[in-house]
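A protein chain is absent from this complex, but the other protein chains hold their places.
We just call them A and B in the order they show up, numbering each chain from 1.
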Amino acid sequence: MWSKIVSYIPDWTIFMQAAITLLFPIGIYYLYKHLYFYVGSGRSKESGAKSQDSELKKADNDEANQQPPVCTAFTQDYDANLTAIRMALGDNSDVHFREFSVKSIQARAVLVYVEGMQDEELINQQVLQNLMFAGEMQASEGIYTYMKQNMLPLVQLNETRDLDYLQESVLFGYTALIVEGMREMLLVGFPHGAVRAINEPTSEALLRGPRIGFTEVLSENTSMLRRQGLNKNLEMQKVEVGSEIKKNLVIAYMKNIVNPDLLQEVKDRISKIDMDFILESGYVEQLIEDDYLSPFQQTQNTERPDRVIASLLEGRIAILLDGTPFALIVPVTFSMLLQSPEDYYERWLPGTLLRVLRFCASFLALLAPALYISFISFHPGLIPTQLAISIIETRQGVPFPALIEVLILEISIEILREAGIRLPKPIGPAMGIVGGLIIGDAAVQAGIVSPFLVIVVAVTAISSFSIPMYSAGITLRILRFAGMLFAAVLGMFGTILFFLLICSHLTRLSSFGVPYITPISPFRVSDWKDLFVRAPLSIMKRRPEMLKTQKKKRRS
Amino acid sequence: MFKRTDDKITTSQATIVLTNSMLGAGILTLPRDIVQGVKTPDAWVSVVLGGIAVLIVILVMVKLSQQFPGKTVFQYSKKIVGNLPGGVLSSLLILYFIVIAGFEIRVLAEVTLFFLLEGTPIWAIVMPFIWVGTYLVYGGINSIARVFQIVFPISIFILIICFILSTRIFDIQHLRPFMSEGLMPVIHGMKSSILIFTGCEVVMTMTAFMEQPQEAVKGMVVGFCIPLVLYLVTVVMVIGGLSINSVITSTWPTIDLVRSFEISGFFFERFEFPLLVIWLMQMFCNFCSFFFNAALGISQVFNLKIHPVIFALMPVIFICTMIPQRINDVFSLGDSIGYMGVLIFMLLPLLLSIVLLIRKKGLKQNV
Partner (left out) sequence: MFRQRVLRILLVLMVLFTQPGCWSSKEIEDLSVYTGLALDKGEPNTLEREFEERGGSYQKHNKVTATVQIVPERTIGNSGKDGETPKTHFNNISETGDSLLEVFRQFSIRQNRPIIGHHLKVIVISEDLVQKEKIRRLMDFVLRDNDIRPSCLIFLSQGRASDTLMTTSEEIPSFRLAEMVHNNFRTSKVMKGITLSNLDALMYSKQSFVLQNVVEAHGEVEFSGAGIIKGDTGHWIGNLDQHDVESIAWIKGDIKGGSIKAYDQSNDSITYEIKSVKSKITLNETDDKKISFHVAIESTGRLIEDWDVKEHSSNVGYFKELEKIFEEKLTQHINSLIHKMQSTYKVEVAGFGDWYSIEKPHVWKQIKDHWDEEFTRIPVTFDLKLKITDFGSTSD
């Protein structure tokens, strides 16, 4: 009896292997923790930049603190002010000072502006003409209120008392008006530089749908959103981000639909951004996302206002940044990456079929090379016999094992793709044909790769182009290589483990608190109407459950 | 925010967890085991009868767990019978889960080595499997339930397609004569058919995580009926397709059924490949469920945090996997797991319910 039990105790190699089983993941776990701690998340601990309403509160406190030595405030003394401004700004060769006198109060005034950035006609007619030629003043009111109320027929009029702010504003393109006897400095004239015309976004072209895309000017973008229709609930809040060069960022949401906790979370994260210059919305995306080590993106970026407004109506939040046409939509889930607005503009039957097609294409783009490697190298018995025979014949002269062959062709395709982005327009298509056909054909003729592989790689490449979001396409490309490695070591078993690993990772990922893998699970039948199929519009009555919006029903 | 605090799962998720915990290694060897016990083509009747018996078991377990909302069996067993006996009973359950987990991986490794990868050493199959399982279990019951919900529809879909295609070789005559020898052989067969329903003990831990415990009965019954129907269809199709003589001599009857026909010209000529794919995914789910329950048990009985326990369990499971040395040992381990399951049922839900009833009655009498 005892010897029987002893015979079942495995020998020491098994214990060693058990130890490896334990140590490897512990090693990875500690590596992950160290990496996270070391790299950090790019966000500071407390709020850095100021938002507009808090700024107003702070301004009152600041006033009391601003008098002392650093000459940031203005005095009543016109000359002192002017000298201070000249000292601060004068070195710039494109800053000009236009001095004149205001007729009605007989005071000197000066316009400070940067060349090329203001609307000359507006300044000439509305400001200079009025001030230089207009009538008498009532002495009872202050100059400032008088000017503001009676003399300056301008819609956009700001004031400031802070030299730093004035300096930044003038250099940004505002025109400053300083009047003797007035303590506040007025900012007239909105910055008016050359902008791009509105045309169709190149990265998200559709066959049917509006052909407008965001531009680089924030006000145009917000106006495009507002112009989508009459409603009183679209709210936009402006925040300044960046410490060295400040940019405006707008958070847009539908105030009666969005979940207030989500909104607060977004605002918190944005306020914690600590960077000197936010160049593009991609910076914002990387600084507010949940998990930067994941290959999947957790915010969606788009150039199309119709996508943005549709997401807003579902209860999501949009982030627009000045200087870039790409807006961010949070939170995002897995299904959104494969949806295209065209699904909704066409009828439900083509919409459904196209969506199913896209899912199949993304599946192929991810797993086709891995499946090829596992069949050719590990499981010849699982291929149909005729196919196996033709593969054997065509692979006769190929010197490389399947993995190396696939890597050669895949890397060539990736290089071609990168080169294709940067090619000038006339050469682009021609090079594509040259690259694709001729190199592929020549490789087969030379006996480096087999023709079956060329088909597999071509199908994979085309499938990855069918994904509507470019960033999702990049993710799949990266994962495809990882899948190939898994398949090369363990064949079909490795491919399945890879798929399970991705599923596990996706279930642990969350974007702003919404689990990434909704709506595939948990089973909420109402959310499934928009996942693999696109149900007829009359059935889609409710907003997605996963976002826990305030107003559930779309229709009355 | 939206994060589900307290790691709760919805009713449908609990259903799927139960289903996936029960669909495991049994589906491959089930036809042969039952036919060896019954020796007539009435094996499917014993599946039905076994299912009904286990259904009663599950109802007892659910009712018991509903008395203690939010607490798993490890916690309330201590309450009912006291700390030490409760701890002993829970340890028994934990050991049971660990042994099952090791057994499942071992069967998986055997089948993979036999049909898919011949020259690979066994540790190269088991280790990555355990690692990916750990990665999933680390995320808690919520991630586990979600992965199950992703894997489950795919599995069912492909399984149904395989069975529909196997109607080519299905012959109803193989299932006759019906009840030729009466009910006795069927009762003998129940011995094997109850064994395949191991894994239903997770009911006792799942109910604690449900958002709406009052729906537990409905959810668990549905979650039990799905594997019951699947096992029934499997047995019927395998016996109908292969005839019981072939089933008795075949080591893995279900796979042989799918390998027995080829549909030339269709996309896959050979359908064992999708079947093995979904079977691997199902085994993964199965293993993760038991792994999680074992880790949960240890952390709750001995008051440890669950994450180090998960890490510590990995080598233990690996050793459990490698203990059987031949395939006969593997099969006899499967049988003994079944008996252990019956024993656990006697001890845990039944005994605890009885003690609870006695206590309650005692309280009532005192008051």
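The criterion applied here is as follows: a contact is a pair of C-beta atoms (placed from the backbone, for glycine too) under 8 Å apart; a residue touches a chain by one contact, two chains touch by 3 or more.
None of the values given here were measured: they were computed from a predicted structure.
Q: One chain is left out of this view; which of A:107, A:279, A:391 or A:431 touches it in the full complex?
A: A:391
Q: Decide which residue listed in A:149, A:445 or A:538 touches the omitted chain of the complex.
A: Spelled out, the listed residue whose C-beta touches the missing chain is A:445.
Q: Specify the residue from the set B:48, B:95, B:124 or B:342 that touches the hidden chain.
A: Answer from the full complex: B:124 touches the omitted chain.
Q: Contacts of chain A with the missing chain: which residues?
A: Counting only chain A, the missing chain is touched by 27, 375-378, 380-382, 385, 388-389, 391-398, 401-403, 445, 447, 485, 488-489, 491.
Q: Considering the entire assembly, which residues of chain B contact the chain that has been omitted?
A: Residues 40, 114-115, 117-121, 124, 173, 176-177, 180-181, 242-243, 245-246, 248-250, 256, 259-262, 270 of chain B touch the chain absent from view.
Operating definition for what follows: only the chains that are shown with their structure count from here on.
Q: Determine the centre-to-centre distance between chain A and chain B, using the mean Cα coordinates as centres, and give it in whole Å.
A: 44
Q: Give every residue of chain A touching chain B within the complex, in rising order.
A: The contact residues of chain A facing chain B are 8-10, 14-15, 17-22, 24-26, 29, 259, 261-262, 265, 378-379, 381-386, 489-494, 496-497, 499-501, 503-505, 507-508, 510, 512-515, 517, 520-523, 546-548.
Q: In the complex formed with chain A, which residues of chain B make contact?
A: Interface residues on chain B, with respect to chain A: 1-3, 9-10, 12-13, 112, 116-117, 120, 123-132, 134-136, 138-139, 142-151, 264, 268-270, 272-273, 276-277, 280-281, 284, 311-312, 314-316, 318-319, 322-323, 325.
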